Structures are given as C-alpha cells and as structure tokens.
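For reference, the structure is listed below as structure tokens.
With one protein chain withheld, the remaining protein chains of the complex are depicted in position.
Let's look at chain A:
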Amino acid sequence: MSALRIKKGSTSHSAYNLRPTFSDVQERHTLALLVENEAGVLARVIGLFSGRGYNIESLTVAEVDHDNALSRITVVTVGTPQVIEQIKAQLGRIVPVRDVHDLTVEGPAVERELALIKVSGAGDKRIEALRLAEIFRANVVDSTLESFVFEMTGASDKIDAFCELMRPLGLQEIARTGVAAMSRGSA
C-alpha cells in the first residue's frame, strides 16, 4: 500500500482545528458566580479557563456572605456564543459553584471598576492632569510635588479612556481591580 501523499514535514496542529464554530462572532460577556468559599475554588475556576483555552479579560473575587461562606466571582470573558454557552455549562459543573449568572444576557446590569493611577510631571502637564481628573471625577488620594495618585471608579472603558489621556502627561503606574457587576432592578 502506498504512502498517502502527505508532504514530508507537514506540521501538526491540534485536532480541534476542524471544529466549525456555530457562529464566528466574538461576544463579551460578564458572568457572576456564587461559589462556596472553600480552599482551591478560585484555582478550579481559573484552571477551567486555562485548561480549556477560554479567555479571561477580568476577574474579581471576594467573600460576600461570611455566615454561609459564599464568595462572588465576576468574570469578564470573550468568545463565540457557543463557547460562552460551554463556559457557563463547564462553570456550573464545578461542584462548589452554586450559581452562574450571565449578566450580559439576563438584562441590564451595572459594571464598575476601581483604578489607582499614578501620574508624575511638572508645570503645564501637571495642571492638565489635574484638570482632566476633575472632568473624569477622579479623586486625588495622594500628592507630592512631582506626582499624583488618582482614584477613579467607573465602567472599564471610562478608565481606559482616562489612562490613555494620562499617558502623555506622565503616566507611571496603573492598578485596577477588575470588574464588579450586578443586575439592575430589584430581582
């Protein structure tokens, strides 16, 4: 029997290359998980994303119910609708995950992030930074003669915009918390 005309040195990729995606559109979704606050639960969530090749754009976690030892994890992820569905199903299957909510599809939600932004400079640049901070409602939480640390809370794109403006004005350092999100209304 003859060789099957495979070119020598044809490289191997993954077996999953031939998977047709149901739709190619990439969507950004914010997921809120309620998890039992046991050792390793965050590692399980993160391991799921890395192990299965999903994206994490932002992730925040903190205990929200001390008595019942429950934490809330907010994950912002990007994928095709099918991948997003898989992510939710896979998250739901982790034993200590109690609840998975897709805030992006479950109706309007508010999303906020907190950032600390250090800008240093002198003269006009310093004055301009302060002026812009006022427009963006960023607070000065530390100042020296050469620098400011601004604190701002807002939607992620607003923080992005502010950081971009600070770049030419002496941006030194950014610390961001990642997104915390919640559905609007009473439910």
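Convention: a residue touches a chain if its C-beta (ideal position, glycine included) is under 8 Å from a C-beta of that chain, and two chains touch if they have at least 3 such contacts; residues count from 1.
Keep in mind that, in the parts below, contacts and distances are computed from a predicted model.
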Absent chain [UniProt protein name; select from "ABC transporter permease", "Acetolactate synthase", "Xanthine dehydrogenase family protein subunit M" or "Acetyl-coenzyme A carboxylase carboxyl transferase subunit beta"]: "Acetolactate synthase"
Residue among A:G53, A:G92 or A:G107 touching the omitted chain: A:G92
For chain A, residues in touch with the removed chain: 1-8, 10-15, 17-20, 22, 36, 39-40, 43-44, 47, 51, 82, 85-86, 89-90, 92-96, 98
